[in-house]
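Here the complex is missing a single protein chain, while all its other protein chains stay put.
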Amino acid sequence: MPDPSRTTAAAPGPRTQGPDGHPPLLEVRGVTKTFGSGRRRLTALDGVDLRLGRGETLGLVGESGCGKSTLARVLLGLERPDAGTVRYDGVDPFALRGKELLAWRRRVQMVFQDPFASLNARMSAAELIGEPWRTHRDVVPDARAREKRIRELLSLVGLRDSDAHRHPNEFSGGQRQRIGIARALALDPDVIVCDEPVSALDLSVQAQVLNVLSELRSRLGVAYVFISHDLSVVRYISDRVTVMYLGKVIEHGATEDVFEQPRHPYTAALMSAAPVLDTSRSGEDREIRLQGEIPSPFDIPSGCRFRTRCPRAEDRCAAEAPPAVVRDGAGGGDAHTALCHFPLEAGTAWA
Amino acid sequence: MTTTPAPPATEPALAVEGLCVDLSTVSGTVRAVDGVSFSVRRGRTLALLGESGCGKSMTALSVVGLLDPAAEVTAGAVRVRGQDTLRMSAAERRKLAGPVLSIVFQDALTALNPVQPVGRQIGEPFRIHRGLSRRQAEEKAIELMTRVGIPEPRQRAKSYPHQFSGGMRQRLLIAMAVALDPDVLIADEPTTALDVTVQAQIMRLLRDLQHERDMAVVLITHDLAVVAQRADDVVVMYAGTVVEQGPVHDVFTSPRHPYTRGLLDSVPEDAERGRPLPAVPGSPPELSAVPPGCVFQARCPMVRERCVRERPSLRGTGDGRSAACHFSEELDRA
């Protein structure tokens, strides 16, 4: 079910090729996914484009129902898109079978939000971390190598050797998340999709896990797709940011560009709604108040999907799907794109 | 009690003094809340800030008398309108619930009865405490639903909780909590389960209601930014004890306890990308293994021999602030 709006307006999308002409590590174009049928059709993703380079971190921001978790499942190959393409180094994982599929699986791993539900409580830390090897037997050939590698992985994520034989219920939330990260690293992936990896954790522990993630990035060169609703976390960890609303990418650009000068009213509202630590900046005066709540994904508004809550909405927003407005990134890097009829300009006051 | 008049604005609407709560666990009895004191006046917002397991929720539940049977208040007093609720009978306490003290829970879906129309649930406080008929109570409920911003309240009053979105359910819970104009409203993580944009709406609603009804609000949260934006005073808890308290602005600009400092530093908000966050190492102690000295010693960057030997008491440091640290002056200077 391709979106008719795509014929009139190009979605905000990254360039097809990386700066050096090679296909990017991960490229997603026009991915659409719906669930159910007939009138009870839920549109989870609607023409989503993404690009991720080697060793990069892409932040994916959005509220509930924006499709970020479905997107994660598509990137992992757990969910097949209805339309659009997913390419890893130019290869479509959904066309792979057998050995090739298995080989691809090694390259993409996931860290889950819930460190309690994503670990089988009946397995010990060592069994959990070594679980991927039971399918990928060639990664670590023998028992001794396995043991050594488990010790390496444990220390990489800041756990002790003696933790190897404890069960998940003997660990704190932060420690469990470290096990989850170690398990994702067991197959030496190129990409790790992190679905809200720290949102279930306490603040002081959250900082520890974020540090583990950034250290792994610099040491191992893994790329992250970092999904979160917490803007301060995304800002800290991402090179580029993609903002989603009701299954569509509505803004995309380098982290500085998006955070310093958001162009889509939704992005601006999201940033103003997030409380900040500075007690002298009262939230009230800078806050952009949004009407109501996110519409149901069963019933997406016509034209611009944000118009029902947008303070700048006019008749045109209901009639036409908004065009992609592109601007060169301030840092000279990625283009900064937004899907809006009336994008915010630098220096303009909020309507 | 309903017969006692509401206190003047200078008196605290709620005063908790030296509260101790013991929890029976398989490994024996542990102290989950250890000597917590704070007070809050009408029109003010006090935040109880801490990470999971620090005892903040248990403190709130003991104030409203909803503690789990495994937990028991062993010492302290909870004063509202000059009386200690901990010394009251269950029936006397019930009379307080609603007109004097009320609570908003985090999870609005489980806090509402799934098989009763919301109008009837919101009207229930009026039927219990004011003896209104079902119809009158329902009228009151519709008024309240209008006030908390539920569109088409008359039709929606007949709907069931699952037919509302998360934000709307939280509004319903708030409507129920403020129904009888309580002196003190306790909000236990009221926005944790909500989206950021909806969270802002709910916090605004709470603030407006607070001003309109001149309530004291006790906000229980783990979110530093929410505290920074919405509270006047803050009580920072760690491992069942209060480690620091004072006006939010002062505490957040110059913390006097290394734990508060560590928490503030862990927020990635202004952190430079790629630079490691100054995380607090380790995790909070098990309640069964809280050390005899300072509760924070195992994770503290400035721990000394005295911290292991002697537990610092919460002492005033001037300007309405206090901290439980032997060396809080050093933090001030740093």
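Just a few scattered comments:
Letters A and B mark the chains as written, and numbering starts fresh at 1 in each.
In the analysis below, a residue touches a chain if its C-beta (ideal position, glycine included) is under 8 Å from a C-beta of that chain, and two chains touch if they have at least 3 such contacts.
What we mean here is this: contacts and distances are computed from a predicted model.
Chosen from "Hydrogenase", "Pyruvate dehydrogenase E1 component beta subunit", "Peptide/nickel transport system permease protein" or "MHS family MFS transporter", the protein name that UniProt gives for the omitted chain reads "Peptide/nickel transport system permease protein". In the complete complex, the residue from B:Gly53, B:Gly98, B:Gly119 or B:Gly293 that touches the missing chain is B:Gly53.
Listed by residue number, the positions of subunit A touching the unshown chain are 73, 76-78, 101-102, 105-106, 108-110, 112, 114, 117-122, 124, 131-132, 134-136, 162, 165-170, 180, 183, 187.
The working rule: only the chains that are shown with their structure count from here on.
Per-chain CA centroids place subunit A at a distance of 33 Å from subunit B. Within the complex formed with subunit A, the subunit B residues making contact are 51-52, 165-168, 195-201, 203-204, 222-226, 228-230, 248-249, 252-253, 262-271, 273-274, 276-281, 283, 299.
Against subunit B, the residues of subunit A that register as touching in their complex are 63-64, 172-175, 202-208, 210-211, 214-215, 218, 229, 231-233, 235-238, 255, 269-270, 273-280, 282-284, 287, 289-290, 293-294.
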